[in-house]
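In what follows, a structure is listed as structure tokens, so that the remarks can point back to it.
Only one protein chain is missing; all other protein chains are in place.
Entry: subunit A
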Amino acid sequence: MSTNGASTSDNGAVPAKKESKKPKYSRFTQQELPACKPLLTPGWVIAIFMIVGVVFIPIGAVTLLASNGVVEIVQEYENQCTRNFTTREQKVSFIQDSTAIKTCNVQLKVPKDMNAPVYIYYQLDNFYQNHRRYVKSRNDQQLRGDAVNETSGCKPEATTADGQPIRPCGLIAWSLFNDTYAFSKGVSTNLTVNKKGISWKSDREDKFGAIKPSPNYPNNQETNTSLIGGGRLDPDTPLNEQEDLIVWMRTAALPTFRKLYGKIEEDLKVGESISVRIENNYNTYTFGGGKKLVLSTTSWLGGKNSFLGIAYLTVGILSMFLALVFFLVHFKNPRPLGDPSYLSWNRKAHLSANSAH
């Protein structure tokens, strides 16, 4: 007995007005919309794989060519520039010794002609810029200049010992990379390093406060730390002009990363010898990270990375191979369209009939 009995009963008592409840016809409500019903017929299958192959292989070839055209020099220097100290402890104490002279010279050979601009990168290993504690340790409002004394989220690098807000605050800014490189060609021809335009325009113009009425100057940077590492900013240059910082603040996705240091806007010829004077200031020794200096040209696609080309070629060739396989299968074992013996409910019987032979 349903509880609704009482409520339905009044339908019976009062004769409802006769209006047909017949649903209205429409192709939509009757689920008869015109539809495309593609079938994976052998012809289509072969064609699809062929098309993928035909498209992918040329793309692969072109991208691979682009990547191969890029000239890249990678120079590791974390061991060369530590005055032959071998143990980690020695290296760490060397790097933390503020009085030690940390300059070292490195020679690079240009393997191929490198057309300007030649990009200079530094590469760090085992540095977790994507660590959660690290990534969060910044204050965008402060950087933008909206609230210059706002330091929330920046702990433990929010304020100085006496409570003054640090600007830019947070671990990222505090641990700014501070190795420097000076390049010269041959014996003494200096190569100018252009450090302008290495960051994103939107960063310079918006996120680091360019459009604010007053420039956003750094101040109160903590100086006396036992772990010397982080670079210091020029307090007289507004943040949006300190592009090293801007690049650094855009944290890397992976623990091994490169960051743009500058550009040499001069062609480098094959066989030329480049000497680099490195100020080896940055402490990667504590956590055993590597440092590399990278010079690279770019193609229309970017730097030296054959991944895209190889992947495209692999997928393309695989598709061609599959097209061939399906062609052979179809040739050897043609599949009549609409053969009910392939229907799953017929298959069992079909197999047993075959097995009887």
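Rule of thumb we're sticking to: contacts are C-beta pairs under 8 Å (C-beta built on N, C-alpha and C of every residue); 3 or more make two chains touch, one makes a residue touch a chain; residues count from 1.
Simple rule for what comes next: contacts and distances are computed from a predicted model.
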item: Omitted chain, identified by the protein name its UniProt record gives, among "Phospholipid-transporting ATPase", "Vacuolar-sorting protein SNF8", "Metaxin" or "Two-component response regulator"; value: "Phospholipid-transporting ATPase"
item: Contact partner of the left-out chain, one of A:117, A:238 or A:290; value: A:117
item: Residue, one of A:219, A:275 or A:299, that touches the chain absent here; value: A:299
item: Which of A:81, A:171, A:233 or A:278 contacts the chain that the document leaves out; value: A:171
item: Option from A:91, A:167, A:263 or A:291 whose C-beta touches the chain left out; value: A:263
item: Absent chain, residues of subunit A that touch it; value: 1-10, 12-13, 18, 20-23, 25, 29-42, 45, 52, 56, 59, 63, 72, 117, 119, 121, 123, 127-136, 140-141, 144, 146, 155-157, 171, 174-175, 198, 200-202, 206-207, 227, 229-230, 250-260, 263, 283, 286-288, 296, 298-305, 307-308, 311-312, 315, 318-319, 322, 326, 329-330, 333, 335, 337-350, 352-357
